[in-house]
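A single protein chain has been omitted from the complex, and every remaining protein chain is retained in its original position.
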Amino acid sequence: MAHLIRDKKKLLNRLARIKGQINAIERAIEQGEDSCEPVLQRIAACRGAMNGLMAQVIEGHVRSHLLDPHTKPTSHQAEAAQELLDVIHTYLK
Amino acid sequence: MAHLIRDKKKLLNRLARIKGQINAIERAIEQGEDSCEPVLQRIAACRGAMNGLMAQVIEGHVRSHLLDPHTKPTSHQAEAAQELLDVIHTYLK
Amino acid sequence: MAHLIRDKKKLLNRLARIKGQINAIERAIEQGEDSCEPVLQRIAACRGAMNGLMAQVIEGHVRSHLLDPHTKPTSHQAEAAQELLDVIHTYLK
Partner (left out) sequence: MAHLIRDKKKLLNRLARIKGQINAIERAIEQGEDSCEPVLQRIAACRGAMNGLMAQVIEGHVRSHLLDPHTKPTSHQAEAAQELLDVIHTYLK
């Protein structure tokens, strides 16, 4: 779990933003806002923020758990990890 | 906004579940949980719940705003709406 | 099907590009290319192209079938259609 501890502050900041977005959606629905466009946009934004959170947790997972944290990765492994993370970022944009 | 008001209770229930999931992720990170698997799984579950919320808001949006709420849709329009929603559900699973 | 006919040329161009990408992936795998990075990137690009195709077919579907093609949509309906398509584009980027 090294990476969840190391990245704790950044992850909690991401979660705080996501909670703010969820609360804004909730308020809009509770108050019967008169247009659903802002709700649609906020849900889309919140999904983007969730994807960013997932990308960061996956990056930490790959670098701390798949690569052996006690051995320097070979350059081949380091490159393969970067290629994987690049693809994952494309899918989690 | 007819649909956000009509579906208010269901939407708030979905949001409450999403908030519960976000809080569980936050707790896991704050407490320095010793495995990141539960965090990965909870983020994936939360994304699924967000997708379900989006699908429901889109469905209401299509039925209340794209179709003319003051005129019964033609059977062609009703069918086209259902086809669209079926595809959107496939993408938001 | 008005829109599939009207947009035929654009849609076939999109399909031709997708086929070119699939063929490039196939060649890379048949030839035993010595790195999988280009394959990962081409699959990601191909998925992007498929999403663009889907977005265009959905846009035609919404404008030609959900809105009544024989009646000018109200400004409310036209706006609701645009809002829906904006959200769909966000998800299909």
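As written, the chains take the letters A, B and C, and residue 1 is the first residue of each chain.
Everything that follows uses one rule, which is that a residue touches a chain if its C-beta (ideal position, glycine included) is under 8 Å from a C-beta of that chain, and two chains touch if they have at least 3 such contacts.
Remember, it's a predicted structure, so these values are computed and weren't measured experimentally.
Asker: Can you work out which residue in B:5, B:40 or B:55 touches the chain that's missing from view?
Answerer: B:40
Asker: So which of A:24, A:45 or A:67 would be touching the chain we can't see?
Answerer: Missing-chain contact among the listed residues: A:67.
Asker: Go through chain C and note every residue touching the omitted chain.
Answerer: Touch set of chain C with respect to the missing chain: 1, 3-5, 8, 11-12, 15, 18-19, 22, 25-26, 28-30, 32-36, 39-40, 43-44, 46-47, 50-51, 53-54, 57-58, 60-61, 65.
Asker: Which residue numbers on chain A touch the omitted chain?
Answerer: Residues 54, 58, 61-62, 65-68, 74, 76-77, 80-81, 83-84, 87-88, 91-92 of chain A touch the chain absent from view.
Asker: State which residues belonging to chain B touch the missing partner chain.
Answerer: 36-37, 40-41, 44, 47-48, 83-84, 86-87, 90-91, 93
FYI, only the chains that are shown with their structure count from here on.
Asker: Using mean CA coordinates as chain centres, what's the gap between chain A and chain B in Å?
Answerer: That pair's centroid distance is 19 Å.
Asker: Mind checking the centre-to-centre distance between chain B and chain C? Centres are C-alpha means, answer in whole Å.
Answerer: Centre separation, chain B to chain C: 23 Å.
Asker: Which positions in chain C touch two or more other chains at once?
Answerer: Where chain C meets two or more other chains at a single residue, that happens at 83-84, 87, 91.
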